[in-house]
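Removed from the display is one protein chain of the complex; every other protein chain stays in position.
Per-chain residue numbering starts at 1, and chain names A and B are given in the order in which the chains are listed.
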Amino acid sequence: MPRNFGQVSRRRFVAGAAGSGAAIVAPAVFTGARAADELKMATFFPLSGPAALFGPTGTACTRLAVDEINAAGGIGGRKVTIVPADGGAPPAEAAKAAIRLMLRDKVELVVGSHNSAVREAIVAALKGKIPYVYTPLYEGGECNPNVYVTADTPQQQVQPSITWLARTLGAKTYYLIGNDYVWPRKTNEQAKKYIAEAGGSVVGEEYVPLGAPNKFEDAVTRIKAKNPDLVVITLVGGDNVNFNRTFAGFGLDKSIKRISYLLEELTLLGIGDKSSNGLYSAMSYFVNEKSEANAKFKASFAKAFAPKPPPLSMLGVDSYSGVYCAKALIEKAGGTGDAGRLMAASNALRYRTATGTAVMTNRHVVKDMFLAECKGTSFEIVETFKAVAHGQACS
Amino acid sequence: MDPILTTNILNVVYEVSTLAVVVLGLAVVFGLLNVMNLAHGEFVMIGAYCAFFVQTQDLPFLAAVPLALLVCGFIGLVVERILVRPLYARPFDTLLATWGLSMLLREAVEAIYGRGFRSVATPLTGSVDVLGAGYPAYRLLLTAVSIALVAGLVWWFVQSATGRRIRAVVNNPELAGSVGIPVTALARNTFVFGCCLAALAGVMLAPLLPVNPTLGLDFILKSFFVLVVGGLGSLVGLISGAGVIGGVESVVSAVSDRTWGYSTVLVIAILFLWLRPNGLFPRT
Partner (left out) sequence: MASFLVHSAALVAALAVLPQLVGEFWAYTLALYFLYAIAAMGIGLCWGQAGILPLGQSMFFGLAAYLSGLSLIHFGDSWLLLVLLPASALAPGLLAYGIGVLVFRGRTLTGPFFAMITLALTLLAFQIANSWNDVTGGFNGLKNIPGLPGLSDFTDLYYISASALAVCVLGVAWLRRAPAGVLWRAVAENEQRVRFCGFAVQNVKAVVFGISGVLAGIGGALYAPQQNLVTPQLCGFILSADLVIWAAVGGRATLYGPVVGAVLIGILTADLRDEISWWEVILAAIFIVVVLYFRQGLMGFVEPRFERLWRRAAARDIESPARPGAPDDTGFALDDVHVRVDRVRILEGLDLAVDRPGVYCLIGPNGAGKTSCFNAMTGELPVRSGRIRILGRERTGAAADVLSRIGVGRKFQAPSLFPDLTVAENFNVGLWGGRARLADLVRMRSHRWSSAILREAQARFPFLAEEDRRAGDLSHGQRQILELVMVLIAEPRLILLDEPSAGLSQAESREVVEAIRWVGSRLQACTVIVEHDMTFVREIADRIFVLHQGRLLASGTVAEIQADERVRAVYVGASA
């Protein structure tokens, strides 16, 4: 199967997956049940829409995790196969795909990295019948049965970073801009709380539609008029790129600092070195994080996808960890069939991640968080927050 | 002057002039051939992808211009021959056929490049001080080039021999044919020319847009509204239509937000389509 995911398109990716035995060879009518010792795992990565730039890294990292797990005997002795779906589709389409995967392809496990609107749709479609591991950063509050969240929460991402920026940069006035859906809105609700606690005030807040061909000159002009100390960005993918480029194009980067809560290596590459001055990001993983485990992970990633590995980013790496989380979970619960046992097993569940091990409590994960400043097209970690609580109370 | 106001005014001028360039090709084709090319936006989109392609090949940005003209010119030539020419007598079917074409081009680009958003690096960075307001240099350049393009085309159309011929064909195709003006060739060239203009607009706008396969959809709708508001097939109409649509969207977006800006444009377009389908400056 092709190892080069660098310029992978959604279709070629699917073709690749088919070649590897995840096999949608002919129209689904002809594909019946398959060998029982196979564990089918559905993946939802954005292959279309504004977040599509995250698709390839998620796909590749999952592939790597699955190949490693299969080489070591699979999950509970069963080989894992991947059935991919588009997590960048509108929520209703993703929900239909989830039902198709359950009914037709008989997947037993879902791992997804996509926006929260899609997550809510998938959760509603699955109705807790099969375990679902959700891996990217999100707004918190996901406690539905049989859903396991390895993502960063606002308590982990926003609270420490806002407090630090308010103190270190002396930021008093804040402008919030995000896409109009559940993650930016709920994250900003939290952010406003932390801003108030840090003694700052919000001078503007606006939302642009997700998935629309947005332009940002008027938003940037409004920000210019308000002249805040810090712009808090909860835009996704292409919109994040476009906003930051317009922002710097109008010369605002010289006087106004920005922090984006969904800014990893791929987005930064799109924003480019000319537009990244004074831009911060806060997440639980950066590629140039200097730990031994991370170095090892990066080496095996580079080896697996040689000679031209796709770019790495947190949104892929957390899916890698997500697959290991699923493995630990299923093995501890002794199968995928019993939601109650799975949920019980998730408490104090230890699993392997790209940077070491993690422990799950309340179906969320306590993490070390990093605050990084952009230097050209790479991140420089300026502060590390140790073992930050996730602040979620799922039973 | 207040720098924020200056910035807002420049935003409006930018919006209107770039919109006018996008509509230009559509207006030329509709005005002369009576063909509403609903795939016009996809030619803009292909132009933008040419800019992206050139960037992936590490070629200079300007190399995208000849590439886009070649690609879109060729597609336009083929399309005119097999799709538009058989339908000159069936305008409604032309609408449907070019709409089908727009899907075809969109899906073809999607099959090649995927659905993701791409970005093209801005060839001219930095900002220029205009009356105390810093404004991105590339946007200023784009505004200037757009105005020059529209003005140049108007001048050419009024002055040149080809312009006279075209006007003759518009006024009376049978007579024009009988006095030896090659009507078929002129129609073909006009269509190709319209596609090339779209491609050029696509290249120019690529650095400021998230380049993706559905990019044309937004443009074709707005362009169509410009023609409806301005009046189908006149240059005054084109400019006034771009002024109304681009201006209103830009101003409402600045005062409120983009959603309101776009919704207002839709409402204006609906009112015109319903109550004044011949626009502000109907062709007599």
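Just so it is clear, contacts are C-beta pairs under 8 Å (C-beta built on N, C-alpha and C of every residue); 3 or more make two chains touch, one makes a residue touch a chain.
Every value quoted in this text rests on a predicted model; they were computed, and no experiment measured them.
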item	value
Touching residue (missing chain; options A:60, A:95, A:262 or A:329)	A:95
Candidates B:9, B:77, B:95 or B:145 - the one touching the absent chain	B:95
Sole contact to the chain not displayed, among A:181, A:243, A:297 or A:320	A:181
Positions on subunit A where the hidden chain makes contact	9-12, 14-15, 18, 24, 27-29, 86, 90-93, 95-96, 99-100, 103-104, 116-117, 120-121, 124-125, 179-182, 209-212
Absent chain, residues of subunit B that touch it	36, 83, 86-87, 91-93, 95-97, 99-101, 103-104, 107-108, 110-111, 217, 221, 224-225, 228, 259, 262-263, 266-267, 269-270, 273-274, 277
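Going forward, only the chains that are shown with their structure count from here on.
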item	value
Subunit A-subunit B separation of Cα centroids, rounded to whole Å	37
In the complex, subunit A residues that touch subunit B	8-11, 47-50, 52-53, 55, 88, 206, 208-209, 212-215, 217-219, 221-222, 224-225, 237-239, 241-242, 245-246, 249-251, 270, 272, 274
Subunit A-touching residues of subunit B, taken from the complex the two chains share	3-4, 7-8, 11, 14, 111-117, 119, 121-122, 125, 127, 134-136, 138-139, 208-210, 212, 214-215, 218, 250, 253-254, 257-259, 261
